[in-house]
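The complex is shown incomplete by one protein chain, all other protein chains being positioned as in the whole.
What follows is subunit A.
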Amino acid sequence: MFAFHEGGAVPVVDPTSADGVFSLLWLVIALPLAGAAILLIGGRLTDKWGHLLATLLPIGSFGIALAMFVGVLGRDDSDRQVSQHLYTWFETGHLNVGMDLLYDPLSALFLLLITGVGSLIHVYSIGYMAHDPRRRRFFAYLNLFLAAMLMLVLSENYLGLFLGWEGVGLASYLLIGFWQHKPSAAAAAKKAFVINRVGDMGLSLAIMLFFITFGSTSFTVISAGAGDASDTTVTILGLLLLLGACGKSAQFPLQAWLLDAMEGPTPVSALIHAATMVTAGVYLIVRSNFIFELAPHAQTVVVVVAVISILWGAWIGCAKDDIKKALAGSTMSQIGYMMLGAGLGVAGYAFAIFHLLTHGFFKANMFLGAGSVMHGMDDDVDMRHYGAVRKAMPVTYLTFAMGYLAIIGFPGFSGFWSKDKIIETALADNWIVGLCALLGAGVTGFYMTRLMLLTFFTEKRWEKDVHPHESPSVMTVPLIVLAALSVLGGVMLAGDWIVDFLSPVTGVAPHEDPPIPALAVTVIAVAVVAVGVALAWFLVGKRDVPREAPQDVSWVTKAGRNEVYGNLINDTLVVNPGRHLTTALMATDKYAVDGTLTGGPVAIGAVASVARRLQNGYVRSYAFSVLAGGLIVLLALLVVNAA
């Protein structure tokens, strides 16, 4: 069927060269890249039609991605990896890096998600950013992001992946800080960039180690040779890759930037900080399965990080009153589920990607819905100022409700299938991890119900001069499409299709009977979620909601409002020691280094300023110097001669 490692369950990457529709692979990246270039270079000339062009190009990419997807479905499992060599990127010493693209089932699904959801969000942005004076720039950055993200998932080597990885980081920075006149947005952009640097360092070190160990950064070479590397090396590689993934995917301990990133325009939060970019870490781990399968210790660390992130993000989501920040906490938690799936190995990879796709649908749907609500509420983000919005915005309400039912895992909706599978796999692997995942599902039910109730139900709490209204159809149509996908996303699991489809990349898990029957797990999971929902109903829905957040709250709520003190931890452990170190280094430079170097000249200058007093301008004193000198010479001669 397809080639395997010696003794491993993970298939090697062994692509055939591209032909037919697959030779258009480069165009998928080139279209949005060209859009970004035209809009940025064209300047004000493109102000009138730039956003339309920028929306059409991703739709074009989506068309190509769809054609290739159909093409790959018609092939055998063994024939589903296609690569296209574009040109030699650079060649130096033993390092020869080609600009190669790899199209396989994993990148096929990502391609559809990125271009599909990306196109919808472009359409939505036409309405959302209609009155923004810098609209063209916004669309240029969105296209740049798409090009970078597509490069990330299509590259055939880690260096090309890194190019896309840094590209999405740049686009994320530009878009978080898009409203750069707000100091908070500028600071949030910088924070995201700096924290991502920590993760990027992990990934770049991993790439160097790949080159040292395997002499190449290509997936093909590394996956074939991974079995020969020592255990220590693969474990270090796994941990470095995880560090990179944590930075990009906002996982513990590098999660602090994601909530601040909500300063960006809402379509950005939906596309970059919920649906696509933040899932790049999960892609990295699933793509590097040939490393992680050989490094069980690294996999354990992935699972631990994932469980902490699930609960940490859920905790934040429960306490935040800012609708976007509550959703951001939820994003962190849901990516935790994907990481958990990815950390569980061959059994979990496909489900991680499955949850990634369904999450891409329903979270983009809910973020865009939140944007639609904000649009109607004069850009107010505080849910305590909402209430009963469903009557004013029926379409937004209904589409948001589909996303809500999907994320809490209401039976039949897409999130139900994907989350249930991850919990099931986790329980089969380790019951503590499984219970934590179950608990996370319950808390998800709580915070999403709270968000739903505060926004769309309860009595209205908005000001008199706020007139909520339904958004234009250019914004609601993408919402409807995404809502439909949120409902129907579970189809991908029908007959284990996604597991089979991804098997050329992720391998086939040996069939084992689970310790608890799958149906029982499902029932328990639904029951736990129901408890969370009921709790939210009694704590939020049945009570009066004050317009101002009450201050006399338990420490649990306080911690949640403060993002579980993630910023405090960073400040204490890293930022402040770093500042002190910088101050000390600057003092050393100023006093020790500069002091030594400038001390000599300064001393000479001081002596000179005293000595120059001798040049007093009086001829007579000069004459006296001459006389005195002559006398000294004379006396010296006498002394010498006498001796």
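A few notes on this one:
We take it that a contact is a pair of C-beta atoms (placed from the backbone, for glycine too) under 8 Å apart; a residue touches a chain by one contact, two chains touch by 3 or more; residues count from 1.
FYI, contacts and distances are computed from a predicted model.
Missing chain, UniProt protein name: "NADH-quinone oxidoreductase subunit K", from among "NADH-quinone oxidoreductase subunit K", "succinate dehydrogenase", "Tryptophan synthase alpha chain" or "Sugar ABC transporter".
In the complete complex, the hidden chain is touched by one of A:Y87, A:W555 or A:Y618, namely A:Y618. Residue A:L627 is the one among A:A130, A:M208, A:L568 or A:L627 that touches the chain missing from this view.
Summarising the interface, subunit A meets the missing chain with residues 612-620, 623-624, 627.
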